[in-house]
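Below: the structure, in structure tokens.
The other protein chains are all here in position, but one chain of the complex has been omitted.
Showing subunit A:
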Amino acid sequence: MATAASDPTRHFFQPIIVCLTVASVALTLFVIWISLHDLSLMRAGREKFVGLDNYLRFFGDPRAMAALWRTVLFTTLATVVEIALGLAVVLFLDRDFAMKRLVRTLLLVPIIMTPVVVGLTWRFLFDPATGMANYLLSLAGLSQVDWLGSPQLALYSVLIADIWQWTPFVILLVMAALESAPTDPLNAARVDGAREWQVAWYVLLPMLRRALAIVALIRAIDSIKAFDLFYIMTRGGPALSTETLNYYGYIAAFTNFDISYALAIAIILTIFTNVALLTMYSVLFPKSGER
């Protein structure tokens, strides 16, 4: 980059890079610094340096470990189901029909809705006494389910709401990728003797792989950070059965006022997320320049 020094646009981007770098490095260092103390709002002014105690405490904390496991489970399920479902819908919708524009507009609705509205809507739907979900089950002659009140089920109920809200996002992005993909190779495969599923598997999906990988990454990152639906629908309950690591960090900070421990959780979550996503990234994009 010999020309970078003489490029006049550097006067625009260099100050911004410096500001952003200073802000993020300073904040990160500050957060790490606090996480090495025992700052608690219950004992303000009496904090002292405790080294890695908060981190050691995390790995010995069964509630934190359970929350970590729930985060992994929720993220994996949400990403996999949303991608698979979205892809299936896209392949199904990949033909010209009269209401295509209308369908596409309707798909935007769940994405645009605020999480509060989505969460409340699904809470009403899942209400054991008056909710639509149990009404439908009763129509089908099935027994009633306590969707959000059962520790075994609650996480999956939130998962359903998340899938409902974010599958359309997958559909929109994959649909856009599909429309910009050339159609001649698909026809070539048909002439070459491929059945429709072989056309999809050998030609279409590899062409969509990049788009799918990016959507999967976005959804995985969002799922790890998911907070709003949990807050509205279950508040981590019942019996902590829907408490993800993100939510546990929130509880530690704003219910228990255990600031240092909450920040240690946040840093662990960040490291864990980065490692997981970088692994995912290197699996999905094996070689540089792959297109």
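Note that in this section a contact is a pair of C-beta atoms (placed from the backbone, for glycine too) under 8 Å apart; a residue touches a chain by one contact, two chains touch by 3 or more; residues count from 1.
Following the convention adopted for this analysis, contacts and distances are computed from a predicted model.
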* Looking only at the UniProt record of the hidden chain, which name from "Fumarate reductase subunit FrdD", "Carrier domain-containing protein", "ABC transporter ATP-binding protein" or "Heterotetrameric sarcosine oxidase alpha subunit" is the right one? -> "ABC transporter ATP-binding protein"
* **Omitted-chain contact residue, chosen from A:13, A:59 or A:202** => A:202
* To do: Using the touch definition up top, pick the residue from A:76, A:187 or A:256 that touches the left-out chain.
  => A:187
* **Absent-chain interface as seen on subunit A, which is shown** => 182, 184-185, 187-195, 198, 202-203, 206-207, 209, 291
